[in-house]
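Omission of a single protein chain aside, the complex is shown with its protein chains in their original locations.
The letters A, B and C name the chains in turn, as written, and every chain counts its residues from 1.
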């Protein structure tokens, strides 16, 4: 995500004076709610994303999740690249290539 | 998020040959599950993020949500900046500044 | 669910003096978190529940969701039978048999 996109997200919030509502707990709730709206697209539906209407819906809901993640990172003072790269390091130890390759089990079942 | 971070996310997946498991439905489930792990940090806990242990945990779980969002975008062929900027446009119409300013109500209650 | 089961749920809570933590918002969070733990069993896994280990896990997580539902109803002063039967009436109007039969669409798509 470019700096420009992050800037647009924060500007949208600040234009509406919404930062006052953005405590981490309610932002975590919001991420969960948007994730549920994304998931709802797949309720009863199998795994396909072939039809056009669904693809547009997935784009919107995934964007909403990303949007709230950026807002949460901002409120908590996190740098997104830093926390993601840091987590990749942690996951690399939990899921070493030789054990995890082609295996969808959780790390404690590898 | 830089191209480099996105590259690291996809490389982590490809090194483990995990793309075979990544259908959109299970990725949507995964985003929901990681969002729940993030939310769990705030269960019974009020809104503070003051203590250090919690901040580290929030970083990790937020990174997990972002990680799966990138994986979903990749599998669906979405450009993250494009979908987020597109959604900001939609939201700008749903939440016009003059109505939404300082108001946390949903668009249908503005 | 029998009165005896509900009694056991509330006794478990009261023996531990936990009602003080049970505000509706945190109970709603708890229901979501337990629902996610139930859902996690099906992550990457298809729809089968054949293997024994999984069935035991589903029982436990479904029980956790039910447990928190009872706790929430108690704190809010709801009678479970009353609210469920009331909702069935509402749903009967949203999903009339002649339109909904054999159709998994949401009511606004019937």
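Methods note: contacts are C-beta pairs under 8 Å (C-beta built on N, C-alpha and C of every residue); 3 or more make two chains touch, one makes a residue touch a chain.
All figures in this text were calculated on a predicted structure; none of them were measured in a lab.
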Chains in view that touch the one left out, judged over the entire complex: A, B, C
Positions on subunit C where the hidden chain makes contact: 1-2, 4-5, 8-9, 12, 15-18, 20-21, 23-26, 28-29, 31-32, 35-36, 38-39, 41-42, 45-47, 49, 55, 58-60, 62-67, 69, 72-73, 76, 78, 80-81, 83-88, 90-92, 95, 97, 100-104
Touch list for subunit B against the chain that is not drawn: 29, 32, 44, 104
Touching residues on subunit A - with respect to the absent chain: 21, 26, 29-30, 32-33, 36-37, 39-40, 42-44
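Assume only the chains that are shown with their structure count from here on.
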Distance from subunit B to subunit A - Cα centre to Cα centre, in angstrom: 1
Rounded Å distance, subunit A centre to subunit C centre (Cα mean): 26
Overlap residues in subunit B, where contacts from two or more other chains coincide: 21, 26, 29, 32, 36, 39, 42
